[in-house]
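Apart from one protein chain that is not included, each protein chain of the complex appears where it belongs.
Moving on to subunit A:
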């Protein structure tokens, strides 16, 4: 079971990431992340855009670009139900999703919604499904805690 005192440590690196509203690639940004950022920037003209590579939380090699979370505030989402907002993002990132990207978590808000509530749920922890069979499954207590984190 994950000690409670470790939780802030898990969140800390995410909060330290700069919030970017421009398409300028970050220094050392990798190709898939840069491509996701520039496509979302171009197609959605967001007032707020975060592209987080969360691959390190999963059972993939170091430096992988497989698991991403995107946080987007764009007026293009106005009037669209959640499902259609997500479909729009999926379409824009179709090539990435058909290729290197294995998981994409989407937070799609209008600028007004973003101003009201600029928070989001952390991504759930990996349970090892992409590892070899029989390896990496966590204890049940961990699973419970993971969801508490995801839902709070």
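We adopt the following convention: a residue touches a chain if its C-beta (ideal position, glycine included) is under 8 Å from a C-beta of that chain, and two chains touch if they have at least 3 such contacts; residues count from 1.
Assume contacts and distances are computed from a predicted model.
One subunit of the complex is not drawn; among "Transcription elongation factor SPT4", "B30.2/SPRY domain-containing protein", "Glutaredoxin-related protein 5, mitochondrial" or "Vacuolar protein-sorting-associated protein 25", its UniProt record names it "Glutaredoxin-related protein 5, mitochondrial". By the touch definition given at the top, subunit A reaches the unshown chain through residues 31-32, 34-35, 39, 43, 60, 64-66, 76, 78-80, 82-84, 86-88, 90-92, 94-107, 121, 123-130, 137, 143-144, 146-147, 150-151.
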